[in-house]
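Note that one protein chain is taken out, while the other chains of the complex remain in position.
And then subunit A:
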Amino acid sequence: MVCSSTAAPLQLRDGRKIIGTLCSFDQFANLVLSGAKERIIVGQQYSEIPLGLHVVRGENVVLLGQLDAAREPPPGLELVTEAAIKQAQRAEREAEKMKGLILARFDFLSDI
């Protein structure tokens, strides 16, 4: 395991990213993160939502990284407020839904 006192980015199976200090872990990759925050990235914008102490069940862990301090925050991304990122997230979801709807309508074309 990557074990350090610096912040470690954790990717979960549902696609969420949590950044926190790794306190402890076990053989299942159950993790304890302190001072955790969720980082939401939409397009070129990102925001961080404080979560506090988190215990993550191992089965949900995809990847635990080690941050390169020189490239933190990620270059090319702009920090925005929580409200702004939530709105951007909603807009993105709507756009995805619309895309799905349009694709579904044209689905019959693939049968020809």
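The rule is simple: a contact is a pair of C-beta atoms (placed from the backbone, for glycine too) under 8 Å apart; a residue touches a chain by one contact, two chains touch by 3 or more; residues count from 1.
The rule is short, and it goes like this: contacts and distances are computed from a predicted model.
**Q** Which name from "Sm-like protein LSM2", "Rrn11p", "Autophagy-related protein 16-1" or "Propionyl-CoA carboxylase alpha chain, mitochondrial" does UniProt give the chain that's left off?
**A** The chain we cannot see is recorded in UniProt as "Sm-like protein LSM2".
**Q** Please give every residue of subunit A in contact with the chain that is not shown.
**A** Residues 1-2, 9, 11, 13, 15, 17, 29, 39, 41, 44, 46, 58-59, 61-68, 71-77 of subunit A touch the chain that is not shown.
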